[in-house]
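Here it is, the structure in full.
Note that this complex is displayed minus one protein chain, with the remaining chains in position.
Letters A and B mark the chains in the order given here, with residues in each chain numbered from 1 onward.
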Amino acid sequence: MSNVPAIDIHNLTASYERKPVLWEIDCQFPQGKLIGIVGPNGSGKTTLLKNIMGLMKPDSGYVKIFGDKLNKVRHRVSYVPQRESVDWDFPADVMDVVLMGRYNPKKLFSRITQEDRDIAIEALKRVNMLEFSKRHISQLSGGQQQRVFIARSLAQQADLYLMDEPFVGVDAASEDAILSLLTEMKNNGKTVVIVHHDLQTAYEYFDYIALLNTRLVACGPTEEVFTSELLQEAYGGRLTVLSRIGELIAKKDFPVREKGQKDN
Amino acid sequence: MDSLWTYFNHPNFWWVLAGTTFLSAISALVGTFTYLQRKSLMGDAIAHGILPGVAGGFLLAGEKNALIIMIGAIVWGLLTVSSIDWISRKTHLQNSTAMAVVLSAFFGLGMMLLTVVQTSGLPDASGINSFLFGQAASMLPEDLLVYSVFAIVVAFVLAAIYPHLSIISFDRAAAQSIGFNVRRIDAVLSILVVAATAIGIQSIGLILMAALLITPAAIARMWSSRLIGMLLFSGAIAAFAAGIGAVISFTAPAMPTGPWIVLVLFIFTLISMVISPQRGLLKQFRQQKKNQNIILRENFIKRLYHQWEKSGQTTFILNELKDKPSKRTLRFALQNDWIHQVGITIHLSEKGLREGRRITRAHRLWELYLSRTLRMRDDHVHPSAEVMEHLIGDDLEKELLRTLGYPQTDPHQRDIPYEP
Partner (left out) sequence: MNTWVLINAVVIALSCSLAGAFLVLRHRAMLTDAISHAVLPGLVIAFLISGSRNTTAMLIGAFVFGFICIFLVEFFRRYVRITDDASIGITFTSLFAIGIILVSRYTDRIDLDQECVLHGEITYSALKRIVLPGTNWAVPQTFISAMAMLIIVSILITIGYRGLKITSFNPDYATSIGVSVTLWHYISGGIASMVTIVSFEAVGAILVIALMVIPAATAWLISKRLPAMLLNTTLLSVSGSIFGYGVAIWLNVSIAGSIAFLLGIQLMMVVLVKVAARRLPLQRATK
């Protein structure tokens, strides 16, 4: 494993309706760690994940994954969206969803092979959901649905996993199962990045934490980040200067970078 | 033009003109609230779903009787609303899917009844078509009276629940939390939409009725951000469009009224899109241009200031400047006494120095802010400061100075220049 950071975020600013919700985020996530993106509600955690995955276009800055552009290393990255982001009434059973992990743009028109099926079965076994493989996805509990999403992600056989709030609405048993699976993945050399809102459990779960509140408060090994000073800063509300200049940017429709200005 | 006057002298003309403008304005008022609550397509579903009521009312009355048709329309309108509600409550289908299902199925039933009307041999059978695309000229004063009574009732109900509606339109969750019965207000609004649709169908027709509920509201939103302003605007626009429709309906009887009203509204939409003060493209374009000019001229004076800072130089040869300013930038700087020009040289004035110093100060304060508060690496703070220096005004500067404790140097150890 090389020393290239799994994710390198450089001066990233992102907005909704022209108003910045993430300010100049600049940090690196190392490989082979269990990493938490932690912060209060509305601090831009999901927005950060979406920018990393190219689901949103940032106003400034860029993201490199394994030192490369996302498009070049997409097959090594797996993304688990928020559970609420899909309609669980979609006509599909558990196996259908997990098999989606075997899709890729080049194989979109070829058939699913027996190998794909074996990989999907293996993934379901690892999340203890094999017995439910024929069950319709709407007839699962929240924790089971989350495990199906994680199984789909495992079926992608990636090196970097990005998960958006995988512990929300999940029962205690599922939470334990998911956590031990994540630790096992880390021990196999995978990098796992998790958006997480619960400060209590964050300390136990993660080796490395990015503390966020519209700006990056801290980014580093958990012991270094979990100081009362930094936590208070992250949970102590917004910065007036940032919110005021954010309003000005939105009102005047001002750019965040001058024309031709590159972030180096 | 002579012929136009004969229409104006038509006994029904003024009746119809007054009636359609009034009815359309009332419909548009109701539409404003559905627009604000993002339920615009509900109006489309109701307008289409109402057809069996119209055709059924016609069959029951055996003639084009405004009152009975109106009642039929309202009954079916309510049935449409409750069917949509029922399907989306009892199944996992989304509200919009339920709308498409109900509107098309009911419209199908309406079509069946319509063929019954047409083969019924009833005297006025062809008159039913005026409900589809609207035929303002075919309205009799008695019809107008019936519609107007309903419209007045709608207006009264609207006025009565106005405070509730305005609160719900702005913040639904907050309204719910302070104990508003949101569901009941929703139900009343649905009934109002049904009534608004029913009173509009003869002048605009039920196929295009949705436009009268949606478009004036969307136009009004482009001109006003206040509810009362939106209501006045949407009412006025709807009335005007309906008036034009009524005139066309008299001058060209073969033409249905509805499409013309919708076309007028569409033209208004396009015009507003360009010139409206709230969100017009022209305004957006001007704002961009203005931002660009501010950036250009402030960068120009900032560069001169930097040179002064390095060498104490205040006189420059225009052609030797590294980034030559555009004519517009130069003119602005001259007009504001930032610089004076003597032939090919320019001279930085006291005022120009002050301006350059202000921008440089903003730039360095922002860099320091990013470095200290956001803990950014010192070699990463420059690009952002290049823009924020143009945005930081007096207030924000004071705030920054206070937060940073009137610092002396920026992260790159350059002095933060204060006014001497």
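By definition in this document, a residue touches a chain if its C-beta (ideal position, glycine included) is under 8 Å from a C-beta of that chain, and two chains touch if they have at least 3 such contacts.
Only a predicted model underlies this, so the values are computations on that prediction, with no experimental measurement involved.
Here one chain is not drawn; of A:96, A:122 or A:258, the residue touching it is A:96. Between the chain not shown and the residues B:148, B:269, B:288 or B:336, the one that touches is B:269.
Across A:117, A:136 or A:238, the residue that sits in touch with the chain not pictured is A:136. Within chain A, the residues in touch with the undisplayed chain are 50, 53-55, 71, 74, 77-79, 81, 85-87, 89-93, 96-97, 100, 103-105, 108-109, 136, 152, 156. The set of chain B residues touching the chain not shown comprises 35, 38-41, 43-44, 48, 86-87, 90-94, 96-97, 99-116, 119, 129, 132-133, 207-208, 210-211, 214-215, 217-218, 221-222, 254-256, 258-260, 262-263, 265-266, 269, 273, 276, 279-281, 284.
Assume only the chains that are shown with their structure count from here on.
Looking at the complex, you find that chain A touches chain B at residues 10-11, 13, 23-24, 26, 60, 87, 89, 138, 215-218, 239-241, 244-245, 248-249, 252-258, 261-263. Interface residues of chain B facing chain A in the complex, by the touch rule stated above, are 92, 284, 287-288, 291, 295, 369-370, 373-377, 380-381, 383-384, 386-388, 390-392, 395-396, 399-400, 403.
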